[in-house]
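Part of the complex only, each chain left as placed.
The chains carry the letters A, B and C, assigned in the order they are written, with residues numbered from 1 in each.
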Amino acid sequence: MRTAVLVFPGSNCDVDCYKAIEQTLGTPVEYVWHQETSLDGFDLILVPGGFSYGDYLRCGAIARFAPVMDAVKVAVERGAFVLGVCNGFQILLESGLLPGAMRKNTSLKFICQPQMLRVARNDLAFTAEYAVGEEINVPIAHGEGNYYCDEATLEELKANNQIVFTYAGTNPNGSVADIAGITNKQGNVVGMMPHPERAVSELLGSDGGKRMFTSVLNAWRERNGAVIG
Amino acid sequence: MAQSSVKSNAAKEPTAAQIAEQKIYRQMGVTEAEYELICGFLGRNPNYVEIGVFSVMWSEHCSYKNSKPVLRKFPVTGPRVLMGPGEGAGIVDIGDNQAVVFKIESHNHPSAIEPFQGAATGVGGIIRDIFSMGSRPIALMNSLRFGRLESERVKYLFEHVVSGIAGYGNCIGIPTVGGEVVFDEAYEGNPLVNAMCIGLINHDQIQRGVAKGVGNPVYYVGPATGRDGIHGATFASEELTAESEAKRPAVQVGDPFMEKLCLEACLELIASGNLVGIQDMGAAGLTCSSAEMAAKAGNGIELYLDEVPQRETGMTPYEMMLSESQERMLFVCTPEQEEAATAIFDRWGIICKKVGKVTDDGRLRLFHKGEQVADMPVQELTEACPTYNKPSKVPAYYEANASVDTTRYEEPADLQAVLEKLLDVPSIASKEWVYNQYDYMVRTGTVIGPGSDAAVVHVPGTRKALATSTDCNGRYVYLDPEMGGRIAVAEAARNVVCSGAEPLAITDNLNFGSPDKPEIFWQLTTSVDGMAEACRVLETPVIGGNVSLYNENTKGAIYPTPVIGMVGLIHDLDHITSQGFKAEGDAIFLIGETNVEFGGSEYQASIFNVVEGRPPVIDLAVEKTMQNALLGSIQAGLVQSAHDLSEGGLGVALAESCISGKRGASVSIESTLRADAVLYSESQSRVLVSTTQANAAAFAEAIGKAGVPIAQIGTVTGETLNVSINGASKIAAQVSKLQQIWKDAIPCRMA
Amino acid sequence: MLKAIVYVTIKENVLDPQGSAVQGALHKLGFPEANHVRIGKYMEITLDTNNEQEAAAKVQVMCEKLLANTVVEDYRFELVQTVEA
């Protein structure tokens, strides 16, 4: 499995995503500059957190126009796995790959803290190794994670089972229906505010996010009938 | 251009003769004697640009004219020190060809006026100091002081300083892993905002800001220059008055996104080897960076000011030289390196423009619109500012405090109520409200984030980690600068030791009132004596720092607050220790000796509403022995948790270890001292430690053998904190209840 | 030259955390009469053109593509003539 970590001006968690793949999977991983126009040959695409373009105007609004985002659309079409974390989730929303939009946290403050999430479905490449209803510790760190979509879209998300993670306990940011992460209809694109790449080792406080990476590797193996990767 | 055109101000500038006759230099903070010196160096009267450049280079902020004689007292060398004070930041070896780079800096005055931008640009400035050395910044710390959390203005300052720090650090993607916040009337109207940055570097990547190689081009990097913060450097060296309020445009706006790009591009440039020297444009922008780079190489520099990228129209040479627009750097390379160097900045989309060249005449020459507009000798600009040995006088309050009996307070009947009250004091209470706004986890290296004695950050690719803490108890320093200075260093070292680290070195930020007042100058020199002594005994040299004077408001000076930023080395990840109790049944020890010491304590201030007498006494040799013994035990794997005793004494330390560990404790102490002293005295060199039962005996023996007093005082158990003294129960409180008080104190006041 | 003045506001039926927070703060400051607060963006874009029609078409595209996120925001704009500096 080849992984691409996209790098936009202002990406910060690109390094963390890269390290997470390197340390938990040991599979090939490369940084891909926002000016690149092709993601051919990549099986997993990580859209990292950070403050692309300073998050000026709206989070993710400017990054969405980077040439590499056209390549992401092509990759999504061919079924590549795409995971957008935090700012990456915001970019996926702005580019229309996932439905909805982000607002400022209700507290209007940036919030960084350990966070319990509830896994809503485990029939996805990214969540196969979790149990439905399982609670995992995956930290959050964002100022605009207050997910919004209108009633109709919410109904559709529910009907299509597109909600992947919800916040357990107190909702930290005010998101609609306690949503922490969603997927597209095909299930190959996941966007989430919490940072699984920060939760891959007990040394850093939690390994609750690790199975997202091992899950997707397994899914890739199954898909490709490969033994190694 | 759409911008409304601003007519050149050059026509309005006073002439050299007018500057001399009307003594205009005095408005710039240049004394008559200094002016005469400058005239001598130039062989004529300086024009407006020249006097402007001299005035910032000779301001306290850049020249340390009032503090240099004091700073000479610090020990600045040691076996691990690779670079001491003098460059942007100091550097300490951590083995394997790696080194740690760190420095602290203040942004007190700008933050008092515009707290968000003041704090944000403070963070931006210190980050540039670190990466301009060639180092990758890996952590930020901050040390803050505000007035009491009661008035709307203090809440406003607190709220916006914190969000300014968060706004900058989060956006640039460097974790803010710790710091300290203290609220005290002494800082009303004059908050302190000190930011520290820590970076990693390989020995062979260390950069120096030198303009070597006559004929080499000089490049400007970063956003265009505007009229931001002109005269910011002199501004930082003045007292806050209604008049300085009127100088508001002196506040600069930070752009962390731009700095992120600048950081990545500069590190890429350095890794590529395509440069000769690089320096950030900090205080006094283009002036300071160009003069210092030339001076360090023994060369001169010519600048062609028409080439300087400008954000506004009609900027004068004076404005360009003195602008403090943020996120800018200056570098020198060879003509052969130019193409590769500029290509890097192109890729990152950052302005990179040739603005001058290195010369052999030792002069800073400025050209504008085809004319030479200034010509000054660089050594004189950077080195020749006179230093002043200010008069010093022991203040009356200090003499008077000698006879204050700090044991005369009547012991309160309910010592649990005292604990609850102390946990509700904002300076002691949980700082979660603050640090949850900081991304303290980005870069996935934070092993211990905010909330323990020291923060711990992993050194990637190794088994090593760095521990860091900032500390200063201004009340102690006020009551006894020498003792307070010692304690500040000792406490910072103790915090770092408690996390399992060997203290390496310090950076310091000397926040004081006006040195023109002999009593304040006495505080400054005396506290530095104490700090220097502690640095010698604890073997933690000073590798850099910052001086912020004139921290006064209408009510007088702040408490003297020399903030210490300590960095320690954890040799193996297994040694990392935190303050929370770890497991049911663990043994709890108190090491160190307790005396009745209430002077300057939180107990004295919060329960008896006075700050008087003498602060606790510290014996540095005892401290050193204790730290060595404790660190040895931690490294030997004997220790489960360690927490140093500081504000609020044993009572607060016990509560904090319980809260952090989400566990109770049963403690019983035999003592000849009064019970309130057992619980709330702030005697130094003490640490609360827990060990497994299996290791208890070995730990007690190891500490005892070193000659350090030690007592097993209880065990970790249940969900309540129970403390009895000489058989009488003094505290029996649910940990959850204590936690509630401690956690709610700040949010409730801010709601 | 023309200047486009663009107003971007959060849609009426979307809960606006910033507006609510400011309203709360105004009440605390002693202004109970502030009973509904909406916060949006105000942008000024100077355009190197004098052709109003063309400019209007372009600004419309800018708004749709970048300046507003029409999932949650509404926008409107005006064009004004500015005097050459």
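The criterion applied here is as follows: a contact is a pair of C-beta atoms (placed from the backbone, for glycine too) under 8 Å apart; a residue touches a chain by one contact, two chains touch by 3 or more.
Since the model is a prediction, treat every value here as computed from it, not as a measurement.
Enquirer: How is the whole complex composed, chain label by chain label, with copy numbers?
Expert: Copy numbers over the entire complex come out as A x1, B x1, C x2.
In this text, only the chains that are shown with their structure count from here on.
Enquirer: Report, in whole Å, the distance between the mean C-alpha point of chain A and the mean C-alpha point of chain C.
Expert: Using C-alpha averages as centres, the distance is 30 Å.
Enquirer: Calculate how many whole Å lie between the centre of chain A and the centre of chain B, each centre taken as the average of the chain's C-alpha atoms.
Expert: Once rounded, the distance between the two centres reads 36 Å.
Enquirer: When the centre of a chain is set as the mean of its C-alpha atoms, what distance in Å lies between chain B and chain C?
Expert: The separation of the two C-alpha centroids amounts to 41 Å.
Enquirer: Send over the residues of chain C in touch with two or more other chains.
Expert: Residues: none.
Enquirer: Under the touch definition given earlier, write down the residues of chain A that touch chain C in their complex.
Expert: Residues 57-58, 61-62, 65, 93-94, 99-101, 103-106, 108, 146, 148-150, 174 of chain A touch chain C in their complex.
Enquirer: Give every residue of chain C touching chain A within the complex, in rising order.
Expert: Interface residues on chain C, with respect to chain A: 10, 13-18, 20-21, 65-67, 69, 71-72.
Enquirer: Residue numbers of chain B touching chain A in their complex, please.
Expert: 163, 166-167, 170-173, 255-258, 260-261, 348-349, 435-444, 446-447, 458, 460, 573
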